[in-house]
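Left out: one protein chain. Kept in place: all the others.
As written, the chains take the letters A, B and C, and residue 1 is the first residue of each chain.
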Amino acid sequence: MRLINIDKKSWTGGLENLYGNYRLFGPVKNNKHHVFKELSKGELPDLNYLNTLLSPKSIVFSQSETMFEYSLDESKEQHHILKEINKDYSPQALIGIRPCDAASFQLVKRNFDTPEYKDPYWLRAYESTTFVGLACSNPCSTCFCTSTGCGPFHEDGLDLLLVDEGENFIAKILTPGGENFIKSAGWETETDPVAAEKIIKNMKIKAEKKIASFVSTDQLKNRSAIDLYAAPFWEEIAFACINCGTCTYACPTCWCFDIQDEVSKNLGIRMRNWDSCMFPLFTLHGTGYNPRNTKMQRVRQRFMHKLKYYVDKYDDGIQCVGCGRCIRLCPVNIDIRRVCDMMNKYEG
Amino acid sequence: MEDWEPRIVCFLCNWCSYGAADLAGVSRMQYPANVRAIRIPCAGRMSPKFILAAFMKGADGVWVSGCHPGDCHYLEGNYYARRKFALFKNLIEYMGIEPGRLHFSWISSAESTKFTSVVKKVTLAVKELGPRKQGIKRGVYG
Amino acid sequence: MQNPYLPYPVCIDEIITETEDKNLKTFKLVFLNPDDEEKFSYMPGQFAELSVAGKGEIPIGIASSPTEKGYLKFTVNKVGLVTTCLHSMKAGDIIGVRGPLGRHLWDTLKGKKIVIIGGGFAFTTLRSSIAYMLDPLNRMNFKDINVIYGARSPGMLLYRDELAEWETRDDINMHITVDSTDDPDWKYNVGFVPTITEQKAPPWDSDTYALICGPPIMIKFTQPVLDKLGYAHDHIIMSLEMRMKCGIGICGRCNIGKKYVCKDGPVFTLAELDNMPKEY
Partner (left out) sequence: MHMPEYTAKIKEISARLLKEKKVEMVIGFRKGTVPMMNEPCFVKMPEDVKELVWDSNCGINLANYLTDRKEKIGIIAKGCDSRNIVTHIIENKIKREQLFIIGVPCKGMIDKNKITSMFENEINEISEHEEKIIVKGEGFEKTLNKNNVLQKNCKICIHRNPVIYDELAADLLDEQKDIDRYEDVRKIEAMAIEDKWNYFDEILSECIRCYACRNACPLCYCPTCFVDESRPQWVGKSTNPVDTRTFHFLRAYHCAGRCTDCGACERACPMGIKVRTFTKKLEKDCLELYGWEAGLSLDERPPLDTYRPDDPEDFIK
């Protein structure tokens, strides 16, 4: 692990050097809010931001993604047989990702990279990505990352952590991928590691102190899933829900998807699209029967999945990094912090 | 582009315009071959989603034809339809599809001459606009 | 990296209409690439995603037995977009098969007495199980086999020729039943599956396992009967249905509690289900 000093004067030049070797993604402000997007040549990421409106998960896990293509033309060879398509998995870098979002990729990896099955689309995109984090000195009031095993200076899932010191960044290189990135940019001013670590540590403590919201998760594992499932509070929690997919689409740790075929003329594709457990269609059987027919059941599923089923399945905390997006974006103010505390407290 | 011919999806009421098309055919009347007819039970059955679906799938024009006011087989289907059409026609134009791509007519089953003349008018109008540039769905994603 | 979403191409070899309402057809499928058959090594109770290009995929239990070589069989009920399209297809058409998917519990069942209880068109994977156990190389691995299978009417029973053949054998006890019939020549039982189960199922001992597959209403009323007969919940094996897409525990929709029906199931013991939310 090395620590590098990046003078902000050399920032633009470094990005230019990187441009040929990586597809660069970064936060950019459109007329309304910050979004992650691919940077065109010469375009700079705007690192003066709280967090992007949506998580950067779509850069690895596109909302709509073609999986296969095929021809329905019977005069063609291999008609009706699905074919893999060529995709661009050349190196890409996510510049300025917040530590919470970076941690989310580690968490989601559990789902896409299992001992039995590997999801090739997600994994290839993930493996081609260098995660260049930006430590968070100004967490939002809705951020509760320190309660989820994460934090504003958290390093897991990052190849490189940038710490903004005003005139310069301290770059903490965490992986060989991060090393390559730094080399490719041509930033090479070594810095005194002890002093730099000290600065980072102080800034980290300061940032963590600013976190204003917390959830308790310590009892979730001990609670019975059956009891929580039958808890009386779900009706009240779910009342306001309008069953839109905002929380799940904004969430960096929601991974559910749907698979669909689409045909135009004789050419067909099989693709996948993000899906949401908030939608009744998610679980609707062909017969018309739906095991999660009511809003209460769907809301319960979302929270139980994140805060109980996941906890039980992997025994490594909750399926949430505390980014607070679902709280900020829910049109009716359903707040996961409140639900988490209710579940944590519920003794059956 | 000179040999380009528009494809026009037309929805014809079973009780009138479809009969008029039939009559035009039996009477060996000539009209442009650009229309693809879909029979509907009544103009009142017409849903805007049929029209948008046709446009999405690449139709250059859409034309809906039903019975004259007062002549609906179900008494008032076309009266309801007329209101739906009025609003939808405006909406189509508002969203950026040329108004000349969407047509409505009342044609009774005896009016084969009117039928052919409307086919000609509709075809001409759509032809003048040329092929659609936007809004046809074809896709491979990310 | 192997792509677990890519189906093996197969050709429809034969289509058999099973029931009098013509809503159930059995598709006999042959792999286009013989190597793929090797890779598709399965056990009864598992399922596969049938892939129809242009329409999508559907999870269907495998009706053939691994002892039957050279083809796969699936019995498909016509309900939705993909199955309706499948029903309109003909021999020679190309579709895809992805799998085998899900787990099986045959390691537990070896050497045991087996009671099969099935209803309606859910009999498909049970048919696979029976054909598997009756294979001359396997039969000695199991003790008594009892089969209780019911349908609405004689014309709604699946695999009627095979049922008749099994009836004539002495290494399997068949208890076929229909809800009702006006056929004077009907020689088997009349009555609902739970009733026939109560009358015909052998009493439970620790060597006896029940395999149940059927509509929810049948399962709901059969379970108390098995309780009455003393069947231990970890000796009752059921197969669940859920809306599925990926079939490999990734797309996230078919969970019951922390289990995915596609990957951790579709077969579960009742003892396992007792510890899961009743959300199915």
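Side notes on the structure shown:
To be clear about the criterion, a residue touches a chain if its C-beta (ideal position, glycine included) is under 8 Å from a C-beta of that chain, and two chains touch if they have at least 3 such contacts.
Since the structure is predicted, the reported quantities are computational estimates derived from the model, not experimental observations.
With respect to the full assembly, the chain omitted from this view is in touch with A, B, C.
Residue-wise, the contact with the chain that is not shown comes from A:142, picked out of A:10, A:92, A:129 or A:142. Touch with the hidden chain on the side of subunit B covers residues 48-49, 52-53, 56, 69-70, 76, 79-80, 82-91, 93-98, 103-106, 118, 121, 134-137, 139, 141. Residue-level contact of subunit C with the missing chain is found at 80-81, 84. In the full complex, the hidden chain is touched by subunit A at residues 30, 32-33, 35, 50, 53-54, 63-64, 138, 140-142, 236, 239-240, 242-246, 249-250, 258, 260, 262, 271, 273, 276, 279, 281, 327-335, 337-338.
FYI, only the chains that are shown with their structure count from here on.
Subunit B and subunit C have Cα centroids lying 50 Å from one another. Remark: subunit C residues 1-7, 9, 32, 51-58, 79-80, 83, 93-96, 216, 241-243, 245-246, 248-255, 257-258, 263, 275-277, 279-280 touch subunit A in the complex.
Residues of subunit A that touch subunit C in their complex: 67-68, 70, 72, 79-82, 84, 111-112, 114, 116-120, 123-124, 225-226, 229, 255-261, 263, 268, 270, 272, 275, 277, 282-287, 289, 291-292, 297, 301, 304-305, 308-310, 312-313.
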